[in-house]
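Every protein chain but one is kept in place in this view of the complex.
Then we have subunit A:
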Amino acid sequence: MEGSSRNGEISPKLLHLIPQGRRNWFHHEKASVYNTEEKNLELKLGPPGEDEDEDGSSMIRRIKKEPKDKSILSLAGNHHFSPSITTNKPTSQKRNAPGPVVGWPPVRSFRKNLANGSSSKLGNESTSNGVVIKNQKCDDDNGREKPVEPKRQGGLFVKINMYGVPIGRKVDLSAHDSYEQLSLTVDKLFRGLLAAQRESLSFGEEVKPITGLLSGNGEYTLTYEDNEGDKMLVGDVPWHMFVSSVKRLRVIKTSEIFSALTYANGKQENMGS
């Protein structure tokens, strides 16, 4: 068997086997092999929200761009990575479909969804969300009653995302008993985050509260997705019915109500898609 020597004396330089035209990268510091005419291998790795560019330099452009005018944080919105792979093979599963990237974040599957508080092991059947809502008093050792508050275990946490804010939060619906209360919580959760995204806010300027979520009068409106996948406005059904069917919440721009609720896929606010 031919062997390649360990000390590299006959280490094969396979470079010479590559056609001349594709060897140029080595001599140009900044050139990316990416920028060759080999369209077949061209990969697009633009972040969400990038316009399609036809050369491969979207990656480099992205670095040089000062995103003050277009904060990466404002890239939350509709976008998913879109590959411009011209061969018939997708090289990355995430690029072709909205939704989570395979194997990202690099966490073993059994670690996911631990914080949701929902588990078949707990024998939850009381709501269609599969999560028990517990609200109990608990006597401590001395017989004094502890203050009544919903226990965390079995709390009804649902994800909530807001247009313009890249990081979602969680809301414990079992800690609320009315739409008004929920609306206040949403304001509390996102007011600061939203203000941080807005470049127009100068230091010291007062942060605007988020209002009108339920009335349709505000800049934003609260919507939800139920256990059948339908998207609806929050506030139409009795509170308890809402709690038992809600799967996740979304705060959208009031101007986008029609498109958000009509199109089956809705907006992709997932930064990770």
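Criterion: contacts are C-beta pairs under 8 Å (C-beta built on N, C-alpha and C of every residue); 3 or more make two chains touch, one makes a residue touch a chain; residues count from 1.
In this text, contacts and distances are computed from a predicted model.
**Q** Any idea which of "Eukaryotic translation initiation factor 6", "L antigen family member 3", "Protein PHR1-LIKE 1-like isoform X2" or "F-box domain-containing protein" UniProt assigns to the chain that's been left out?
**A** Of "Eukaryotic translation initiation factor 6", "L antigen family member 3", "Protein PHR1-LIKE 1-like isoform X2" or "F-box domain-containing protein", the absent chain's UniProt record names it "F-box domain-containing protein".
**Q** I'm checking contacts with the chain that's been left out. Which of A:112, A:188, A:208 or A:240 qualifies?
**A** Missing-chain contact among the listed residues: A:112.
**Q** List the residues of subunit A that touch the chain left out of this view.
**A** So the residues of subunit A touching the missing chain come out as 1-4, 6, 8, 11-15, 17-18, 22-23, 25-26, 31-34, 38, 40-41, 43, 45, 47, 56, 59-60, 62-63, 66-68, 72, 85, 87-93, 100-117, 119, 121-122, 138, 140-141, 151-153, 159, 161, 166-170, 193, 269-272.
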